[in-house]
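If you scroll down you'll find the structure; I have some questions about it.
Heads up, one of the protein chains got dropped from this complex, but the rest are sitting where they should.
Should a chain be cited, it is by its letter among A and B, assigned in written order, with residues numbered from 1 in that chain.
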Amino acid sequence: MRLLLRMAWRNVWRNKRRSIITIAAVTFAVMLAVVMRGMQLGTYEKNIEQVVRLSSGYLQVQRPGYQENPTLRRSFVYDSTLQRILKSETRINGFSPRIYADALLSKRDNSFGAMLVGIDPENENLVSDFSKRVRRGRFIKPGLRYEVVVGEKLLQNLGVDLGDSVVVLTQGFDGFLRDAFCTIVGVVKTGSSELDRAAVFLPIKAAQDLLGMDGRVSVVAISLYRLSDLEKVKRHLQERLKPLNLKVLTWGEVMPSFKQSIEFDNVGGLLFLAILVVVVAFGILNTMLMAVTERFREFGVVLALGMPQMRLVVLVLYEILMILVIGLAAGNLLGGSVNWYILKHPIYMGKQLEELYSQFGFLPYMWSTLRWQIFLNNSLTILLVALVASAYPLWKVYRLEPLKGIRYT
Amino acid sequence: MLWKIAWRNLWRNKRRSVIILVSVVVGMVAMMLTDALYTGMIRQVLTNQVSLEVGHIQIHRKGFHDNPSIKLLIERPDEVEAVIRQHPEVLHHARRVLTYGILSSSYNSSGVNIVSVEPEAERQITLISKSIVQGRYLKGEAHEVLIGEGLARKLEVSLGDKVVAMASRLDGSIGSDVFRIVGIYRTFDSEHDKVTMYIPLETAQHMLGLGDAVSEFVLMVKDVRQVDAVRDSLRNQLPPIYETLSYRDVLPLLVYQSEAMAQWMMIYYVIIGIALVFGIVNTMLMAVFERMQEIGVLKAIGMPNRKVLAMILLESTILGLLGTVIGIGVGMLIYWPLSHSGLNLSVFSESLASFGVGAVIYPVMDLRILLSAGVSIPIVALVGAIYPAIKAVRFEPVEAMRYI
Partner (left out) sequence: MEIIRTEKLEKVYQDNSVPVHALKGIDLSISAGEFTVIAGPSGSGKTTLLNLIGALDKPTAGKVYLEGEDLSAKSKGQLANIRLNKIGFIFQAYNLIPVLTALENIEFTMMLRGIPEKERRRRALALMEELGIAELANKRPTEMSGGQQQRVAVARAIVNDPTIVLADEPTANLDSVTGSRLLDLMERMNREHNITFVFSSHDPKVIERGRRLLWLRDGLIEKEDVRDAAPSEG
């Protein structure tokens, strides 16, 4: 066996130039795959965390049907049973009840559409970063207080300022119009212009009072310690909340278009890599084919001596594997180093993009990640494809008859 | 003569040349089609937004785009209209009032974009009139409203139901009116359908106390490539209290995405090109080394080095050109039916709908794509052959024998 390996190794280096070029091609493909996937997945993760902490949270508890039709009537009672169940789930970092409602905000002769977000400031801090984005003034305090914190754009559009009172006009739980005077105690700039243009945060008790929703909430937003626990926690909670007629949704189900746009980009990247790998595989096919046919006479002799056919095939397979392993190792190493560097120094994407991305709350940077799945998945895929490409040359060796080999020109 | 030799040399090892060809064609076609798909998609999004809402050119009171307040009005619309009519490049134009309000049914209420239009003029501009799924388009009667499917679902209303719209009047008070749903529409932009309602212009002007004023003039031009020129001309002729914007000014993100994507594609072409170069270098090296003796003979009978170089380079380039021709052929063959039937990406339907494009994407084979693919391949083939060609010219016979 060892002699066979030694032979394989020497055969690989018989044609130094050719082998080096082939290894370089594999290294190139692997490195590119690792870097590209690293950037994609690393940036997604950061963006997801950023976005969910400014909107839905990692998970949400809702009444079934609320997601399709977010009306006040699809709200539910935020009772102690629910809270107990949520508290007992150890992977949950924090949870916070919320009420959402469309409203009109007016000051004298100016009014603007807004979205009321009734929250409990203390719990909300564990789930979202709203309170950290207060630009001026302060965040809301808990209790039945008719004070609001509005988005910066909304403030500008309405032409009001800290300390001013505004009228909030909305349709209550019973279907009747309600209004209330609220004092502006703070201004937020979340970085997402959608929020900054329409968000009006007020204490959940005040929202419940205004809308006539005693003890009821629209959703409960949940934050986890680790994004990777998402599916597990969802399944677990779902079981326990089913009897309460409540549904648990992931951020992807609450914001399907966001999730799908990530998926779309993801698939696009994979598609490109697939093309790259296929092209490199053809190169390997051709190279191995040449490396094999030019040795047919030698193979013929060796088969004539009585070498079992499969042994010969295995020899050539060893050669292919050696080239692949070297290329994979080099590619992963180089790719990993680049990823590590990007992780330490995220790539800034430019002012133009910064402005545009703020619409969605994305950050204008590209990160990377060193998750082992990237290295493993890419390596396995490329290995597999390269082996499939090598099937033809290996088959030719398998079918070679000693005399045909010896007489080959 | 050199061409003939190069061509025949290529086919001495049929299998090898064919494999290179196939790899080139596969890489090329895959890139071309992917590029066409993305290009088509971005273009579709842009076109959709234009035909859904934005139009080619918009004219407002200055500052309206940043701050769409009801207070920023075009108070003398006839003045603006006169300037528009002086531009024969403008195919259609229409007036609109745009404001934000709340629409309520007996079950629910929702924030809405109230788009008030001149029904017949609007028909020429946007495709709303063609997107009706229930009922009918606006006729211009008082109290008629056209709402999106998503909005109807949220308010739990259907054709014929009554709804109340509330918005801020010009004088600051809250204006409201009752409307009857005469039609329900559905577009490819689900987000739009959830929040947009259409009423006749005069109804809005009355409800909000606007008199004759309007928020916006929306224009369609004859030739979309003239948009910027027309915009500039209008801008110059209108008094400075107005702002004139093209759809590119209104949708900078989409424009950016389209340009960014084209740039990324270039990078991708280069990467695939590099991958192909590896294969070509190895192949040409083999082709050169197994003919060492022959090349030695050629040099001995007096063939100058530069001709030897040219011969090798030519072989590879011919292969590249052949690959390009076949690649474009195959690519177009696959592209044509797709460009008519489109590609169904309904697995991404919700995301695509929120981008503003339907689940069916129509690829677009831009000239840029054909050029990128068509030019890059022969260049790749040429570059790949440089090292082997140099080797062919400079070889030492002893070296050659070690490679057997």
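We adopt the following convention: a contact is a pair of C-beta atoms (placed from the backbone, for glycine too) under 8 Å apart; a residue touches a chain by one contact, two chains touch by 3 or more.
As the structure is a prediction and not an experimental result, all values here were calculated from the model.
Colleague: Using the document's definition of touch, tell me which of A:Gly137, A:Gly212, A:Pro364 or A:Pro402 contacts the absent chain.
Modeller: Touching the chain that is not displayed is residue A:Pro402.
Colleague: From the list A:Asn125, A:Ser165, A:Gln238 or A:Gln309, which touches the chain that is not on show?
Modeller: Counting the whole complex, the residue in contact with the absent chain is A:Gln309.
Colleague: For the chain not shown, which residue from A:Asn11, A:Ser75, A:Ser223 or A:Thr287 touches it across the whole complex?
Modeller: A:Asn11
Colleague: Provide the residue numbers of chain A that touch the chain removed from this figure.
Modeller: That gives, for chain A, the contact residues 2-4, 6-7, 10-11, 14, 297-298, 301-309, 311, 401-403, 406.
One rule holds for everything that comes next: only the chains that are shown with their structure count from here on.
Colleague: What part of chain A is in contact with chain B in the complex they form?
Modeller: The touching residues are 14-15, 17-18, 21-22, 24-25, 28-29, 32, 68-73, 102-104, 106, 108-115, 156-157, 169-171, 175, 177, 256-261, 263-264, 268, 271-272, 275-276, 278-280, 282-283, 285-287, 289-290, 294, 352-353, 356, 359.
Colleague: Okay, in this complex, where on chain B does chain A touch?
Modeller: 15-16, 19-20, 22-23, 26-27, 30-31, 34, 38, 67, 69, 71, 100-102, 104, 106-112, 153-154, 156, 166-168, 171-174, 191, 252-253, 256, 268, 271-272, 274-276, 278-279, 281-283, 285-286, 290, 348, 350-355, 403-404
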